[in-house]
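Of the protein chains in this complex, all but one are displayed in their positions.
Chain lettering (A, B and C) follows the sequence in which the chains are written, and residue indices restart at 1 in each chain.
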C-alpha cells in the first residue's frame, strides 16, 4: 500500500476522491473476515468503518442536500440504523458492542454501497458546479470537506482497531508484510536517545483556537484569549527507554505517583506496562501492525492511558502540559521535534468547550460537543494519522483509561 | 442442502465420511463472514465448530494413536490451543468469549485443516485395517465413533448458534431460501391442535440407562435400577397455542408460578415470551432459519428456559417429568407422539451421575462428567438433531436459563 | 448463655416459650450495633432475624387466625413489608441486600414487637384452649409448631450470620468469652484421628421421607419409595487434617478434580482453602465465635462449598453420597458417628420435589418449594442447630457456592 501525501493545492473534489480511495487501500490488505470482527466495544470492525463513512456522506450530504439531487433514494433504508454511530438526531442506532455481529451486509455489499455513494456524490458535484449557484456550491463544499475530514479520522481508527484485533489473536497476524512501513510505524527516532532539554516559555496572554481559512472542527473554535503562566516543556517526546526506567523503578507499584482513580483502575486491571508490551524471556517486545517487534528504547513511548502518562510525569518530577501550553509552544517553536506524526500527546486539559462555543443545529451538532465530559485532550498527531490531517489547533480526546490509541506524552513544568 | 438419513447398516468409515461431509454442507449456505461471528459467549462461530470437530479427531484419534500413524505431525501446533473447547487435560485453551475474534486462521485454512485431518484419518484407517490387528482396530473404531457422535452434536449447535446470530442482525437473514426445509424446521404438526391426553404409567422398578451394543455416551451408563412411582404423562408436546394462553393469562407477571431464582432472573431480563418470539402489530411472529414466520399455534412451543417450562407446568396444574419417568414412558410407549425430532424436552432432573458412573482417565474423561452441576437434563431430540443421532437413553443438558437451544416441554403429573 | 435441651414431652406452648426466649438469649451477648449490620446479601442482621421470626407469627398465626383473635391490629403496618423475607403472596418486600440499612425500628422497638406478638399469641392460645374447639386448636397448634420450627432455623442462621460479620471486622470480635462453649463449637472429636472405615450397604428398595406423628417440613414428604444400588459410606466425617492433605497435594490447583463450574468459580475467587481458614506464619488458624483458634486437625472440616466438598471427594477416590443413601444409612446404622450435631453434610442430590410433593395453597406454600432449583441438599445437622431441631429426614439446602454455613462432608463409594 502506498501512501502519498496529498499536495495542499489539490482541489476539494480531487482530495475527496483520494481520501475515499485511501480507505479502500487500507482495507485491501485484509480479508472479509478480518474486516468483520470487533475486538472490544471501543473498537469497530473495518467493514463498519467503511460503511459508516459512506453513511456519513449519504446522510449529511446526499440526504441533507436532497433538493440538489433530483432523485434521492436511500441505497438501503436499513443502513440508516446499522451505520449510525452516535447521532440521536438521525434516529435509531445499532448497539455499538454488536457491530461485530453484522455478517450481513457482506463486505462486498458495503463496497458496493461505497461505490454507489461515490457515484452519487460525484454526480451531485457536477450538477451543482453546472448550476453555477455559489450558495449551493459553498454548502456542498462545506459538507464534503467535513465528510472527508471525518473519513480521515476513521482511517486512523481503522489502524488502531485492527491492531487491537490482531493483538487479541494468538496467531499475532501482521497487517503489513514489508519490513517497516514508514507511514504506519513509529519511525526509529535517533533523537530520542539524546538527553531531554527543557524549553522555556514566558507568561503571556495569547490567542488559542483556529484561525484563518482552512478547515477546522467546531471544537477548535472560537479563537479566544488565554493567559498562560510561564512554564517549560520537554523538547521531545518521552521515550520507551525512559518509560522502562519508570517501570523498573516500581512506578506501577507506587500509589503516591498516581491519581486516585487511576490507581484503583491500575490495581483492578493488574497493569504493569503499556498496552502491547510484553516481557518475554527477559526481553521486552511490542506488538505492531508488523507483528511482534523488539522494543526500541529510542522510540517515543506509546499506548499509554492518561493515568499512566500522569504517573510517569509525577515520577519524573514534572507534569503534563495543558492543551493551551502545548498550542502556545507549538505555535512559537515549530522547530521543536515531534509535535506531529509520532504519537498523540496527552494534556492535563479536560475536554471542554471554548468560551463562546456553540453547538450546530441538527444532528451534525452531535459531532463533538456532547462528548465534553470526563475525557482528556490529546494534541499533535500520530504515525497513524493520514497525511494532511494534522493541525496546530486540533483537539483529539479520549477517556483517561484509553490505551489502544497512539498516545504518548511530553513533559512540562511550571516556572 | 440435502439431508439423507444414513442407513443404520452403513459401515463406520462410511458413516464417518458422511458426517464429515454434512458439516461442510451446513457451512456451504454461509459466507466466510457468517462463519466468523460469535453472538454470545454460549454460542460459537461456525468456523470454530468446523475447526474444533477436526481438532477433536486430531487430538483424540491421530495424536492418541500416534504409534499407529507412523508420521504424526500436527497440522498447526497453534490449533491445539485455539480449538480446544474445554479440555484442561490437553493444555491451554483460547478464551471462549473471544472465539469470534479469530479472523485467522481463515475459513479457507480451516477447510484445508479439515481436509488434512480427513486424509490422515482415512490413511490411518487403511493402515490399521491392513495391519489386521483386532485390538488396534477396535480402539480406532471406538474413537472414530466418539468423534463422529461429537461432530453430530456440533452440527446441532451450528444451527442453534447461527440462528441466534442471524436473530441479532436487524437484517434478519434467512439461512435457507427454500420455503420450509423439512430437515431444519418445526414441521407443521396437526396433531398439536387436538386435545392433550394423559397416559398413565404404573409404579415400577425398572432399568434406566443404555443397554446393548450401539454407541452411547458415558453419562448414559451404567444401566441401573430406579423405582418410579405412578405418574401420568401428556401424549404430546405443549403447543405454541397453549403457551400463548399462559402468556395471556399473565404467566410472566405472576411470581407464584415461578421458581424463586427463575422469577428473579425473569425480572432482571424483563422477559415476556420465549426467545425468538415477537409481537408485531398484534400478531405474534417467530424467528426461524427461514427468517421471520407467523407463529403457528399448533406447533410445539420451543426456545424455553427450564424456568419458563417449569412456570408453565405449574400454571397448567402439572409438573415436568423426571428424566426417569421420560425414559420409562418412551420405552414402554414408543407409539406416543413427539418423543424425538421436534424439540428437546426439559425434565425436572438435575444432571447427575448414574450410580457407579466412572469418569474415563485422561482428557477424554472431561467430555461429560465435569458438567454435572447446576444443569438440567433434556430428553428426546429436535428437528435440528442430525438423522441417526437420537436415542432413548440420550441425556442432553443445559443450565436452567438456556433458551437458544430447541427446548420445549411435555407435562407430567403424579398419581 | 445456657442452652438446655428441651425435653421431648414438653407441651407445645411451653416449647414455644422456650424457643422464643432462646432467640433473645442469643442476641443478649450482642450490642444494638452488632445486631444491625449485614455483612453480605446472603446474611441478615440479628435484629432482622428477631423481627422476621415475630413477623412470621404475626402474619401466619395472628393474622391468619384473625377470627380467633377478636381484636387483630397489626403492631405496625410497615413491618409487613420490612420483615417479609421472600413471601410474594404476602405483598411487597424490603430488598434483601438493604436489611442492614434499617437503623429504625431500633433494637428496642423490635424487642417490644417481639413482646407484643408473644403476648398476643399467649392470649390467643388461652382463648382457643378455653373455647374447647378441637378444629381451632389443631389449626393453631399446626401453625405455632411451624413458626417455632421456623424460628429455630433462624437461630442457626443468627449464629452463622454473626460469625461472618465478626470475621469481616479486623478486630475479630468473639461472641462468646467463655473458653469453649459446648453448644456452639465443634467439640473436639478424638474419633476423627482414627482411620476412616467404610460401612457397606446392600442394594435395596426402601422408603424415604418423613413418617409418623412428629413435625416435618413439607419438603420431607410424601414418604415414597427409592431404589438404592449398593454403596459404602465413611463411618465419620472428613477431618480438617484430611482436608489439609488435599490442600497440600495441590487440590486447589488441579482442575481435573473439580466440576467445571466450580473450577471457574474457584479461579475467579482465587480460593485456596475453606472459608475462615488462614495461614499465619506457617500455622493454620480458623475463625470461630470465640475468635481465632488454632486449627484442630482431628475436628471435622467445615465451611466448605459443594464444589470444594466434591473436589475433595474426587481426590480421595470417592464421591458425595446421594441424600437417599445418607438417609438409608442413618436409618439403618444410627450407631455410626456424626450423623448430627457436628456439621451439615453435602450430598450430591440437587434439591428437588419428592414424587407427589404438593405446594400448600397461599403464601405459606412459598416456604420451601420455590427454591427447588440450583441448590444442593445437606443432611444431618450442626453444632449451631438448636437442640431438638435435628431429624433423620431433614433436608437443608444451599447453592453450590455457599460456604458460610456449617457445611462439611462424608465420603461415599459405589460398589
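Going forward, contacts are C-beta pairs under 8 Å (C-beta built on N, C-alpha and C of every residue); 3 or more make two chains touch, one makes a residue touch a chain.
Every value quoted in this text rests on a predicted model; they were computed, and no experiment measured them.
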item	value
Chains still shown that are in contact with the chain withheld from the display	A, C
Residue among A:130, A:213, A:256 or A:270 touching the omitted chain	A:256
Residue touching the undisplayed chain, where the options are C:39, C:240, C:396 or C:414	C:39
Option touching the unshown chain, where C:169, C:197 or C:253 are the choices	C:169
Those residues of chain C which, in the complete complex, touch the missing chain	31-34, 36-37, 39, 78, 81-82, 94, 98, 100-107, 165, 168-171, 173
Touch list for chain A against the chain that is not drawn	86, 88-89, 203, 205, 224-229, 231, 255-256, 258-263, 306-307, 310, 319, 348-350, 352-353, 355-357, 366, 370-374, 400, 414
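One rule holds in what follows: only the chains that are shown with their structure count from here on.
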item	value
Pairwise touch network: line, ring, star, complete, or other	line
Chain of greatest Cα-centre distance to chain B	A
Chain A and chain C: spacing of chain centres that average the CA atoms, whole Å	59
Interchain centroid distance [CA atoms averaged], chain A/chain B, Å	46
Computed distance of Cα centres, chain C from chain B, in Å	38
